[in-house]
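To start, I am sharing the structure in question, which I have written as structure tokens.
Heads up, one of the protein chains got dropped from this complex, but the rest are sitting where they should.
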Amino acid sequence: MNAFRRMLRSDSLGLALVVLLGGAALSIARPEFLTAYNIDVILVGFCLTVIYALGQGVIIAIGHMNLALGATGCLVAVSFGGAMQVWGLPVWAAVIFGLLIGMFCGFVNGWLTHKSGLTSFIITLATMSIFKGISLGITEAQPFYGVAESVKAFGSDRWGPLPETLLVALPIVIGLAVFLGRMIPGRQMLAFGGNPSAAELSGISRARMVILAHTLSGLLAAIAGMMSVARLQLASPAIGDEWLIASFAAPVIGGAVLSGGHLSVLGTCLGVLIVSLINQALVMLAVDPFYVQVLLGALILGAVGLNRLRESRMGNAPVLRLS
Amino acid sequence: MSRQVKSGLQVEVRGVSKAFVGVQALDNVNLTVGAGQIHALLGENGAGKSTLIKILTGVHQPDSGKVLLDGREMAFRTPREAIAAGIGVVHQERNLITRFSVAENITLEDPPTRFGLFDEAAAVAATRKWLDLLHLDTDPRTPVSRLSVAQVQLVEIAKALSLESRFLLLDEPTSSLTPHETGTLFAVLRRLAADGVTIVFVSHKLEEVFELCTHVTVLRDGRNACDSRPLAGMTRADVVRLMIGRDERAFAAPAIGTRSGPPALELRGVATGLGHKDITLQAHAGEILGLYGLVGAGRSELARAIIGAVPITAGEVRIDGKPERIRDVADAVRRLGIGYVSEDRKGDGLILAHDVAANIAATVWHRLGKFLGFVSDRMQNTTAAPFLTSLDIRTPSLAQRVGNLSGGNQQKVSVAKWLAAGSKVLIVDEPTVGIDIRSKAYLHDLILKLARDGAAVIVISSDMPELVMLADRIAVMKGFRLVDTFDNAREYTAASQRIMQAIHG
Partner (left out) sequence: MAALNTVQTPSPRPGERDAASAASRRLSGIFGSNLVGLLIAIAVFVLLFGFFANGFLSKVNLYSISRSIGIDGVIGLAMMTVLVTGGLNLGLGAIGVCSAMGVGWALQSLGLPIAVSMIFGVLLGAALGAVNGLIVVTTRLHSFVVTLATMSIFFGTMILLSGANGFNALPRVLTGFGRIRMYGVVSPLLLIMLLVAALLFYLYRYTALGREMLAAGANPFAAKLSGLPVERLFVCCHALCGGIGAIAGVMASLRNGAIVPSMAGPLGADWLLPAFLAPVLGGTLLTGGGVSVSGAVLGCVFVEIITRGLYMLQIGEFWIQTALGLVLLGAILLERGRAAMALQRSIGR
């Protein structure tokens, strides 16, 4: 009973309804929507997007932002490709190399943000340009084609009706949900996001939280970057260029508040689904892809507005502050 | 209590000093608290009590001096280290994660786990014990954002108790509690002290201090006015003298109010978007109206409604007898001549990063502007300069950043900008919080002078002696309503009794 009521109150129910109704409407308007091919396209897109959306989400959860998310993914992707093509590393070593690079990038963001006390916006703007420049510099803007066959297979193979990439995405989603919902460092991260000074007075270390969140973000960006390589079958330095907007849209649609303290993993997944549904709908209804952009923008505005409203009704928003 | 505390900590503070930009918050302060003692730390607002507590709990580090716990020197660099050393604290400001549940907040320092995962059931069970102890009947799963001010304060106390520490510091823990809730808390504290827990207690309510504490340390202006004396044998007057450095009676000032003609500001049955109901009050030119109430009574919020920052939803506002609609703050300030000296001087009173001249002239730039809104530094300085001398603002120049001035001088700057604007109605919110006594007396003088020069002044203050001294009339607020208004004969005992009667009766 209690659980049911809590579910009703949560952000996710409405979103799930939107996904279901949207899907239903679309399959009535265009019966071919429910073909295996379409569902496959949506699923494959979901697996990638959800990972980098959560990569932004963990940063939003502490009230920061990561502009360098895409650039980190890009740097990891070309390092991953380069490690295989140029150095001839085995796949497992290249993967570890990629993960380490992603975590290092995130660590640098977190450490600089913490040490300087500046907003993460300006720090990650600078590192974005650094990471992106390095990726372009070492590849000279050309992709690495020497991607191992097993990696390519991972990106294209199906496991029954499901894409193999889901085998990576799903554990990450579940793991992160458990981490934020039940594990102590995850709870501490959310506490820190909700009220940094209160968390600090409760013995939660500011440095640790900021660096943890940014490193986690770098790790997720790295996974997304390597998954892109698998999907594209090559390590292109253009990977990550389009991540920024969707990476904010999905968590925010899922109820995340930009001032920090709250991230719904389920909500983010639904947000990703909504974004890919819109994408697919517009493709199927044969409208200009740039409508996606306009819609996505409008969706972000609507979602943050809605979250703000809900916040103030819950009494979380500051009451007395003017302007 | 569940765990037997063997013995409390013995705490010694030796010659601790701490400076912030523009303020010497603590100057060579001493404090000695024996194990199992309930020790009162007293002083006026701004005396440095909270700063001392923050030094003892690792939030701030002293510039010089030592802190000894059980004779061993301690230098906490973070709150984390203090918690680990067995120190529990309720800070003056609320410090809860409003989005988290009561149980999650109370167990934040040391969350119970099962297989490495947060164990909510255990947290709820552990929490319930502490809530029961304080007779707080709230579901531990409720988010803190849904609690009332008093409930939040009790949760904060429960959180500190739950650490089962050997040294407990409470910074104004009773500020929004009812006498009944306070009584429950005191019973718990006494039991803890009997078990050997060392307690430092800060409160502005001297009755509470005499009821609960055995020893007292008084700070004045960042220095020891007395160092760890037994309370037995001291009277209320003794303590007050230590706190303010002179007798309470010296506060008396003659009535100046003359009430002729329509009031400069009149509220008739006003309700606001924040929940005020049926507020009716008048402030006459040349008169000081005092507004008293406990934290959360809605005084500052009412002030914000009067200056148009919060919508007035019902009732009538009259200025000089004429009904007016206050559209927004700019309207209230520029057209109606209402000014507001904010309670939160640094947060929304002043622009700390800008210079003195810009802060004073901010209210009048639009009037100074000549062709195409041209305003030069000279014009701005000409406006601001007279106030440096007339208000005795101690600053090296008009170009000094306000953030670098001392608290008293900052407050004078925030009054000066309303003098520059020529406000006819001035609302002054907690004018002397965090200000040294000499500046304080000067500000009192200034407020009286403003009224005598023909302004209607509304003073909001939680400092009862100050209010009784200043106000010609006193209005008492409780729960966003006006519960009493009376002419003030500047007789402390009578006035304070009437106020307490209005609030608790």
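Letters A and B name the chains as they come in the text, with residue numbers starting at 1 for each one.
One rule holds for everything that comes next: contacts are C-beta pairs under 8 Å (C-beta built on N, C-alpha and C of every residue); 3 or more make two chains touch, one makes a residue touch a chain.
Not measured: the values here are computed from a predicted model.
If you put the hidden chain back, the residue from A:His114, A:Lys132 or A:His262 that touches it is A:Lys132. By the touch criterion stated above, the residues of subunit A touching the omitted chain are 65, 112, 116-119, 121-123, 125-134, 136-137, 140-141, 241-242, 244-245, 248, 252, 258-259, 288, 290-294, 296-301, 304-305, 308, 321-323.
With the whole complex as reference, residues 19-22, 24, 63, 250-254, 307, 309, 328-330, 332-334, 340, 342, 347-354, 358, 362-363, 365-366, 368-369, 372-376, 380, 392, 394-397, 399-401, 404-406, 408-409, 417, 421, 436, 438-439, 441-442, 444-445, 448 of subunit B touch the missing chain.
Here, only the chains that are shown with their structure count from here on.
Across the complex, subunit A is touched by residues 57, 59, 78-80, 83-84, 89, 91, 94-100, 104, 108-109, 111, 113, 116-118, 143, 145-146, 274, 300-301, 304, 309, 329, 348 of subunit B.
Those residues of subunit A that touch subunit B in the complex are listed here as 178, 181-184, 187, 190-191, 194-195, 197-205, 261-262, 314-316, 319-320, 322.
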